[in-house]
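The other protein chains are all here in position, but one chain of the complex has been omitted.
Right after this comes chain A.
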Amino acid sequence: MIARMVKIEIVGPSELLLEVLSLLRDLELFQIEQDITGFVAAEDRDKVRPLLLDEKTMAERIYCEDLRARIDELFACLPREEMRQSYLDPGDVLESVNETLQRHSALCREWCRKREELRTELAELGGDSVFLGALEPHVTTIAPDSGLDFIGVTIREPAAVAELMRTLARLTGGRFQLLTVKAEDGTLIGLITLEKDLAAKVRGILGEQHVPEMTFPPELARMPFPEKIRHLRTRTAEVTAGIAAIDEELARFARRWGAIYARVRSWLDERLALLGNTAHLHRTGMCFFIHGWTPAADVPRLTGEIRTKFGGAVLVEEKQILEQDLDLVPVTLRNPPLFRPFELFARLLPLPRYASFDPTPFIAVCFPLFFGMILGDAGYGLVLLILALILGRVFRQRETARDAARILLFSSCYTILFGILYGEFFGEVGAGLLGMKEGFIVERRQAIVPMLCFALSVGLAHILLGLLLGFITALRRKTGREAMFKLVNILAILCLVVLVLSRMEIVPRLLTRPLALILIFLIPFLFFSGGVLAPLELLKSIGNIVSYARIMAIGLASLLLARVANRFAGMTGNVVTGVLLAVIFHAVNIVLGVFSPTIHALRLHYVEFYSKFMVPGGRKFEPLRKG
């Protein structure tokens, strides 16, 4: 059902505005209306103006935004740690938090800067390690006082090695050695060993030929090769330990202070949201106005809370909902627990407008009924019942799945009921085995025409109910002509049905003439209320009723599939194979039996039934709330 809403105006002195907003946010039952057209009389509108923040509130907003930005900056430095819950109320200690934050931000920034430096150094050391690591096995065999020098070069491609050899041979007269190795990252590295006297000359020529020489940090440049390697290793270990120590410090800091700063940040978010809401409010010279909506059931709580907190300083006034407000009124659905799972179907379509009908109670009653009428097999119903109970237990925590399981539960109960009435248990064979020789009401396979009449009767009742709801909706929305159109449609359909029945002599034939006269009498009203397309609308309604024939048609198809499953199983002549085949066929039929009736029962509601009364386009009720 659509909850009845009340139009509310809250008035109070400007200095209490934020406190009132804070209370409304905590109560979570009031939606602020930005459009004041329906709230303030036209002649008073120039006295009311949008509320602008005063200097003090503006300063608070800037302060809060700045504090929030600095907390975000602090969090950017900290690792993501599991945080405890903080129960601090930051409102009273905001200034202290601000001072502490300045110190902590400086400390964390310094840690982050140091860590960044160490990471850069580690990356450089990593590059040197690749080179030295590749050459280490060759260099360590040469004595330090051998009078030799080493030049490390990076060789772009293997083909350049021969050219390098020729150049070195020319420069050193063949007194050199070139070792090439592939580093871990795939680079080809060359180590030229030569006499110290020749090293400078060779370096110069290699530079001219664009053969890049490996360079080392200044502190490594003067060290002999083996010492370089040792130094690199020691430094790498030191840097890694340094980074780990800083990470540990930051993690410890996050564990100690993270929860407090997270709590302050969330408080700031709420405070800023509250200050942001003032943009939708209005004021005069002395007081503020908050206009909005609240469900009628919650009005006593709202007024009570405001009276308790502010005494007579803040007033709550209920205003009359005018005809032009109807499309503005927000909509919230409140159904009894038994019907609530069926809101799942209502959510697939846009919300109905205020003063129309919530289709949930109708779909809650009719959907399982139609589902049962279509599937109508006690055996299948039993399987679905067990499945629904299992799903309901497994998906207790997931709302949508739990609702779907409950819908399946209701539907399966009706399936069992209609299965007994039709005399079907896994088709006719199962029913025969259980002693259900014939259906209590009808055997679907034999009674095709009676079942068709039954389906059409259900359709007639459903469509007439839809038209009646449409008539009431039109009266509520004060659209008289539409109400008249719905009423004329109801009368015309009833006349047509009785006319057909009288022609078939189910009701006295004498009624034919008066009914025809009534129909002729209704035609001008039909055109007056519905325009030139009114007869088409009436024909559409008749088509909608015929569409309910699917209840019988799909049901018959399901029954015949079950019959095929049993026949196939019987034809094997082997008990085990037969049972296996029957299980497979019936399983497929159950899957179809869930899917097909669901789609068709939904379609009968969405297309045939809803179109008669539903006015979509309702505004969702979104009260002021935290977060």
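Definition applied: a residue touches a chain if its C-beta (ideal position, glycine included) is under 8 Å from a C-beta of that chain, and two chains touch if they have at least 3 such contacts; residues count from 1.
Rule of thumb we're sticking to: contacts and distances are computed from a predicted model.
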For the chain not present in this complex, what protein name does its UniProt entry give, out of "ABC transporter ATP-binding protein", "Multiple sugar transport system permease protein", "ATPase" or "Cytochrome P450"? "ATPase"
Of A:452, A:475, A:519 or A:560, the residue in touch with the unshown chain: A:452
I'm checking contacts with the chain that's been left out. Which of A:442, A:546 or A:561 qualifies? A:546
Contact partner of the left-out chain, one of A:70, A:309, A:476 or A:603: A:603
Just the residue numbers, please: which parts of chain A touch the chain that's not shown? 348-350, 448-449, 452, 543, 546-547, 549-550, 553, 599-600, 602-603, 606-607
